[in-house]
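Here the complex is missing one protein chain, while the rest keep their positions.
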Amino acid sequence: MIGLNNILIFDLLTYGLTSLGLLFFLAGTVGIQRFPNTHSRLHALTKADNLGLGLIVLGLIFQADGWVTVAKLILIWILALLAAGISSQLVARVALPDAVRLKGNEIRERHPSKKTTRHD
Amino acid sequence: MTTWLMGISVALLLCLGAALWRVWRGPTDADRLMAAQLVGTGAVGVTLPLAAVTDWGALDMALVLVLLAGFVAVVFVKYVRFRASNNQGDNR
Amino acid sequence: MITSAMIFGLCGAAVIGIGLYGFVIHRNLLRRVLAFNVIGSGIFLLFGAMGYRSPILGADPVPQALIITGIVVALSATALAVALVVAYARATGQSTLPEDGAEHKTEDKADER
Partner (left out) sequence: MKSESVTQAKKQPDMIEPLFDLILSALILATALAAVTGRQVFRSVIFFIVYGVLIAMAWLRLGALDVALVEAAIGAGLTGVLLLGALGRLKHLGQISATSLSIWFRVAMAFSAAGVSLGISWAFITLPEPVGLQAAVNTQLTIAGVENPVTAVLLNFRAWDTLLESVVLLVALIGVWSLAQNEDWGMRAGLTTHSPSDEVLTSFAQILPPVGLLVGVYLVWAGSSQPGGAFQGGTVLAAMALLIVMAGLMAPPRVGSTAVRLIVVLGPAVFLAVALTGALSGQFLTLPPAMAKALILGIELFLMLSIAATLMLLVLGPPESKAKQ
C-alpha cells in the first residue's frame, strides 16, 4: 500500500528519522511545560516545530509514492518553518514590551501563579 | 510500517494533548499563542503519518492546516496588540 | 469491535451536550455564539459518523456534501450573529440580553478600565 519503495534501507531510514522527529516533539513539549518563563518556552517551541516536523517529513519522504507527494511534503515543511519563524518573532515582540502589563492583567484575572515572575 | 506510523501519530497526539495544558494554564497570552502554535504544528505532524498509511490524500489537509496556522498566528498577535494599545489609550 | 464511526459518533453526542451546557450557562452573547458553534459541529460529527458506519461501503458522500454545506452556512450565520452582538453592544453598552431574573447584575462590571 505504501508504494514501490519498500526497500529495507528506506524503511530503516523512516524508522530512524521519524523517531528522531518524535524525540524533538517530546523535548519541545517537555520544554513548554517545564521552562520557567515565556521566552525560554518560545525557544523550546521553535526547536520542536522546525526540527521535529522536519525530521518527520524527511522520514516520510522515503515512503512517498511519487514526486508530487515529495513536493507536497517539502512544501508543508517550508510553510511550517515560515509560519513558525514569523509567528515566534511576532509573539516574542508581543511578549517583550507587554510582559509587565500582561502579567498585571493575568493577576487581575485571578491567576496569581508564581510562574509569572520574570527573569530578565 | 503501518503500525509504526500509527504509533508515531498516537505519540504526537499525546504531545499535543500536553501542549493543551499550557494553553489552559497561560499565564500570559503569549504563552497561550505559543502553545496553540505547537498544537497546530503537532496536528500537522499527526496528519502526515496518517496520510502515509492511507493514500496520501490527507496531505492536502496538512497543507491547508499549515497555511491557516500562520494566518491564525498573525491574527492572534494583531488582536493582542490591538487590545494592549486600547488598554493604554483608555488609561486616564 | 470498536469502529471509528462508533467512537466519533459517541464523541459527537457528548460534544452536543457540552455545547448545550455552555449555551445555557452563559449570558455573554459572544460565548453563546461560540457554544452554539460547538453544538453545530457536534451535530455534524454525529451525522458524519452515521454515514461511515458500514465498513464495506465506506464513507457516504451525501452526508459529507450536506455537512460541507452546513459548515459554510454555520460560518455565515456566525458572522451575522457576531455582527449583531457588536451592534447590540454599541447600542446598549452591554453584551448580555436583558433577562427577567433579579440576579441581573454582574454583567457590566467588566469594563476593565
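Think of it as A, B and C in the order they're written, each chain with its own count starting at 1.
Everything that follows uses one rule, which is that a residue touches a chain if its C-beta (ideal position, glycine included) is under 8 Å from a C-beta of that chain, and two chains touch if they have at least 3 such contacts.
Predicted, not measured: the structure shown is a model, and the values here were computed from it.
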| item | value |
| --- | --- |
| Omitted chain - touching chains that are shown | A, B, C |
| Subunit B, residues in touch with the chain not shown (by the definition above) | 2-3, 6-7, 9-10, 13-14, 16-17, 20, 23-24, 26, 29, 32-33, 36, 39-40, 43, 46-47, 50, 53-55, 57-58, 60-61, 63-65, 67-68, 70-72, 74-76, 78-79, 81-83, 85-87 |
| Positions on subunit A contacted by the hidden chain, ascending | 1, 75, 79, 82-83, 86, 89-90, 93, 108-110 |
| Residues of subunit C in contact with the chain not shown | 1-11, 13-22, 24-28, 30-31, 33-35, 37-38, 41-42, 44-46, 48-62, 64-69, 71-80, 82-87, 89-90, 93, 95, 103-107, 110-112 |
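Basically, only the chains that are shown with their structure count from here on.
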| item | value |
| --- | --- |
| Chain centroid nearest the full-protein CA centroid | B |
| Centre-of-Cα separation between subunit C and subunit B, whole angstrom | 21 |
| Length of the line joining the C-alpha centres of subunit A and subunit C, rounded to whole Å | 30 |
| Inter-chain centre distance, subunit A versus subunit B - centres from mean C-alpha coordinates, in Å | 9 |
| In subunit A, residues with contacts to at least two other chains | none |
| Residues of subunit B whose C-beta touches two or more other chains | 87 |
| Interfacial residue positions of subunit B with respect to subunit A in the complex | 1-2, 4-5, 8, 11-12, 15, 18-19, 21-22, 25-31, 33-35, 37-38, 41-42, 44-45, 48-49, 52-53, 55-56, 59-60, 62-63, 66-67, 69-70, 73-74, 77, 80-81, 84, 87 |
| Interface residues, subunit A side, partner subunit B - complex | 1-2, 11, 14-15, 18-19, 21-22, 25-26, 28-29, 32-33, 38, 41-42, 45, 48-49, 52-53, 56-57, 60, 63-65, 69, 72-73, 75-76, 79-80, 82-84, 86-88, 90-92, 94-95, 98-99, 101-103, 106, 111, 113, 115-116 |
